[in-house]
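Comments concern the structure below.
The complex appears here without one of its protein chains, the remainder shown in place.
Chains here go by letter, A, B and C, matching the order in which they are written, and residues are numbered from 1 within each.
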Amino acid sequence: MTRIRLGMVGGGKDAFIGGVHRIAARIDGEFDLVAGALSSTAEKSRESGAALGLDPDRCYGSFQEMAEAEAARSDGIQAVSIVTPNHVHAAAARTFLAQGIHVICDKPLTATMQQAADLADAVKSSDALFILTHNYTGYPMIRQARDMVASGDLGRIRVVQVEYPQDWLTEAAEQTGTNKQAEWRTDPERSGAGGAVGDIGSHAHNLACFVSGQGVEKLAADLQSFVEGRRVDDNAHVMLRFDGGARGMLWCSQVAPGNENSLKLRVYGEKGGLEWAQEDPNYLWFTPFGEPKRLLTRAGAGAGDAANALSRIPGGHPEGYLEGFANIYTGAARAIRAAQQGQRDPVLDLLPGIEAGLAGMRFIDACIRSSAQDAAWVSL
Amino acid sequence: MTRIRLGMVGGGKDAFIGGVHRIAARIDGEFDLVAGALSSTAEKSRESGAALGLDPDRCYGSFQEMAEAEAARSDGIQAVSIVTPNHVHAAAARTFLAQGIHVICDKPLTATMQQAADLADAVKSSDALFILTHNYTGYPMIRQARDMVASGDLGRIRVVQVEYPQDWLTEAAEQTGTNKQAEWRTDPERSGAGGAVGDIGSHAHNLACFVSGQGVEKLAADLQSFVEGRRVDDNAHVMLRFDGGARGMLWCSQVAPGNENSLKLRVYGEKGGLEWAQEDPNYLWFTPFGEPKRLLTRAGAGAGDAANALSRIPGGHPEGYLEGFANIYTGAARAIRAAQQGQRDPVLDLLPGIEAGLAGMRFIDACIRSSAQDAAWVSL
Amino acid sequence: MTRIRLGMVGGGKDAFIGGVHRIAARIDGEFDLVAGALSSTAEKSRESGAALGLDPDRCYGSFQEMAEAEAARSDGIQAVSIVTPNHVHAAAARTFLAQGIHVICDKPLTATMQQAADLADAVKSSDALFILTHNYTGYPMIRQARDMVASGDLGRIRVVQVEYPQDWLTEAAEQTGTNKQAEWRTDPERSGAGGAVGDIGSHAHNLACFVSGQGVEKLAADLQSFVEGRRVDDNAHVMLRFDGGARGMLWCSQVAPGNENSLKLRVYGEKGGLEWAQEDPNYLWFTPFGEPKRLLTRAGAGAGDAANALSRIPGGHPEGYLEGFANIYTGAARAIRAAQQGQRDPVLDLLPGIEAGLAGMRFIDACIRSSAQDAAWVSL
Partner (left out) sequence: MTRIRLGMVGGGKDAFIGGVHRIAARIDGEFDLVAGALSSTAEKSRESGAALGLDPDRCYGSFQEMAEAEAARSDGIQAVSIVTPNHVHAAAARTFLAQGIHVICDKPLTATMQQAADLADAVKSSDALFILTHNYTGYPMIRQARDMVASGDLGRIRVVQVEYPQDWLTEAAEQTGTNKQAEWRTDPERSGAGGAVGDIGSHAHNLACFVSGQGVEKLAADLQSFVEGRRVDDNAHVMLRFDGGARGMLWCSQVAPGNENSLKLRVYGEKGGLEWAQEDPNYLWFTPFGEPKRLLTRAGAGAGDAANALSRIPGGHPEGYLEGFANIYTGAARAIRAAQQGQRDPVLDLLPGIEAGLAGMRFIDACIRSSAQDAAWVSL
């Protein structure tokens, strides 16, 4: 079994998520990073590439150049990871898809609805795969939760509570001139119109839908920019009505001191309830109504096939964020290998792709629209 | 120091909250229960009273009878606890207030807005005190939280998240014929128009306002009755706008399996955050922004005067729900003793009274109105 | 039903445990405190008694005086709580037992083995009851744990881990002249030869035996006095061999910063395991081997008769230390009422008495003996 040859767009120095993608691609040994347009100039790209052991000849100054050059090589990349700010996703992804190169793209899908629509067209016309790294769906106990809901263990779902508070933007970090992450993520040109809603609300939305098996039909969103001078929302309260009859709430915030990355999902049905928290991801609480709460653990008693398929090590040996992220990459590898044989691997049913990306964009757009109408209810 | 002579309306057999009030009144030895209209007939009342060691002559068939008889005795009751279903609160309270007997009344204030207004008038015209047992405000760490917010430890408050899920009405317990609690609490005639919103949402609302020091100005409430045949809401999602600029969310539910009585409050300001959970009430999490999270404990390092004033025993020896409830009673005793001297004890600034009760009724009413307009925003 | 007339020896100002006993006696309304030898002189005793609403005539300067005077009254005390430092327990208890007055005594039993033996003789020769407030056995979930072990839910017990760390004596609090608690509890004349071992180790030992149903047969104890100038141990490591074949460890410490009152018990058998922590006493973790861990809660699903018999309020409404303590008092009240009818109430099988007290003394003594032999194994 040879490794899949991977390129990367973005992810140079000062980047956060690029490094995550690289580790995720390495953990299961399915990919080899061999080329990159890591930074905005060829020189910086080579510099970043050198630190990663890349051949300088395969460190490019732009994704266009990379796509063309790599497509022309017999040992060219077979897949590409796009880890740039959001406004670059669509153009980059379309370029590689046009060359038949599989795309693994960071979320949210794009910065604008138009970009999203264009990208969706490109995905449809390409034979190459498009995977969106809504990485939290890669956690084993999230797969278990989804499976339990789908299997009816909770009965008909009534209530979905999801929240994603952070605190890193409690102060005006983007105005200090020293925090590139804060800068682009609060710049509507680069991140899109949604701030917290786009960056983390989209994850929360995705997770709620992934596990509940329901989509959001209507919502009312009260968005705030608490920090003076901030150009996008940094806190959002959203009420949700799902297409399967569930009701829910979503709260995301970047100004909630004491919360590092506290994504939390709770799902309640006629017969039972589930609770999961990203910061303690090996645990899933399950309460069949009228019985004691049970602590299901990754690879432990009570973990089923859906979770076990994604576990590497025994229970009690915690797997974390990087392994969850790697599960998306390893799923992508399986799908890519099947695609190389002209087949469709069923893992694609579990991997977030263009549909999940579009749903996320509709969610962000609806939040912005609702908020513009003083938090009135809007349809997605 | 002699004990305050106390009567009780309601609280006979099969009642839950009456027993709680009785223990709360006993814990600090400030009250002696000496009379009661515990049940709907004199006979049943005497039966219930006998089990409590009451003099049969002071077990009455109605609150009217009791008020009259006790007011006429030289050793008559000085205060009365009203622990009936909500629709009886107003009439009972007015009767005792008219006799100059201090009233300690269970929440919510009344079943209807009209009853609430009438009762407010009666409170204004009486010299007797009116205390409403929003008992969660009696927890030491809640007093600490309120004090920290008021002292500016969190800076300007931005976000208030409060939730109160339970699971005891996941199924149609009120339709089994064996659960009196479920019956009256889901009967709009007796509980008022609000179901979950009235029973527990009102607690959550009260706690959020008590700690944040802000009132709710506008809200949008999405109420559901998930259980077929249920006549009141059993789940409510509410978005909140506070008069001090904070935004928030309130979720209450009686159909969330795995939640016994999971009242939880989180408050976030410019400088820090607080988290508290009723089921683990001796803990208060405090995060000054940019510093590690700190676990403040009742009577432990980090507990201040506001909490210590309500603590009986050292840290690590957990006080619970009954002690928190007793703190309301013991505060009421202090206020009553002062009133008996013609004075006003400042503890009244901390005890929930008619104003908190009216605010709670406006909250419930606004939730019902909003829900009737498909969860539109309404003013309180 | 009239209340049992109760006296108290000790528990004046500056005392901690006296107040606890008084609240515990009040919670369920079974006792009325009517007399006291609260302090070492009649004057101080009257002062302390006045704050408690006691009749000055029944505030005595010594327990001898009180025993005599009360025994002579037709409305004299029926029971007495002894809450003095340990060295007074035996003499006081014997005096009241001799008068046929039931004794509720704080732990450990006495300060010396000789006192313990003498007291045991007195108990045997008296018709009055002797209850020892090993209060942690009064927690509902501890009763549940004991019942599960006895019912065989865990199979044969193999391992018992018990620990009781505190941190209040991390520094030389007894040498500051301002901490009376620290003074007598580190004074071998008043507390007995054991420091941590006597004060809290005896609780841990008692709890381990109560739940496991096994007694300690042999132990090896490594005792330390970490704080310079301290006259008794402030940390103890003990290995345990039980008479039913289980092995275990006991750690108690008063110098473990970050531990307020962290008594914790874990019991493991062939078929399952249990975990319980005093600071979160409403929870009991149960793992049947090979199945997910279950969270049993007081008055919740999974709580059985043994726990429910001691619960006052529904699950999720936390009961705490004072309610657990009150369960001992209320059990004592039941036993006393039966004794007044010449009967033996089976609640006595669950209440700690002279046998538990003697076992505790043998434990303390064995620890001291082992430690004197450089932590060699000794028999109890």
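Here is the rule we use: contacts are C-beta pairs under 8 Å (C-beta built on N, C-alpha and C of every residue); 3 or more make two chains touch, one makes a residue touch a chain.
Just so it is clear, the structure is predicted and the values come from calculations on it, not from any experiment.
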*asked:* Can you tell me which of C:N261, C:T287, C:S311 or C:T330 touches the chain that was removed from the display?
replied: C:T287
*Among B:E291, B:E355 or B:D374, single out the residue that touches the unshown chain.*
B:E291
*Residue touching the undisplayed chain, where the options are C:R5, C:R241 or C:R312*: C:R241
*Of C:Q64, C:Q161 or C:N308, which sits in contact with the chain we cannot see?*
C:Q161
*For the chain that got dropped from the picture, name the residues of chain C it touches.*
158-159, 161, 163, 167, 170-171, 220, 222, 224, 226, 235, 237, 239, 241, 247-249, 251, 253, 255-259, 266, 268-273, 275, 285-290, 293, 374-377
*What is the set of chain B residues that contact the non-displayed chain in the whole complex?*
286, 290-297, 300-302
*What residues on chain A make contact with the chain left out of this view?*
1-3, 16, 19-20, 22-23, 26-29, 51-53, 166, 168, 259-262, 278-282, 297, 300, 312-323
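Going forward, only the chains that are shown with their structure count from here on.
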_Label of the chain whose CA centroid is most distant from the centroid of chain A_ = C
*Select the chain whose centre, defined as the mean of its C-alpha atoms, is least distant from the mean of all protein C-alpha atoms.*
B
_Centre-to-centre distance between chain C and chain A (centres being mean Cα positions), rounded to whole Å_ = 55
*How many Å are there between the centre of chain B and the centre of chain C, using C-alpha atoms for each centre?*
34
*Using the average of all C-alpha atoms in each chain as its centre, how far is it in Å between chain A and chain B?*
43
*asked:* Residues of chain C that contact two or more other chains, please.
replied: 297, 300
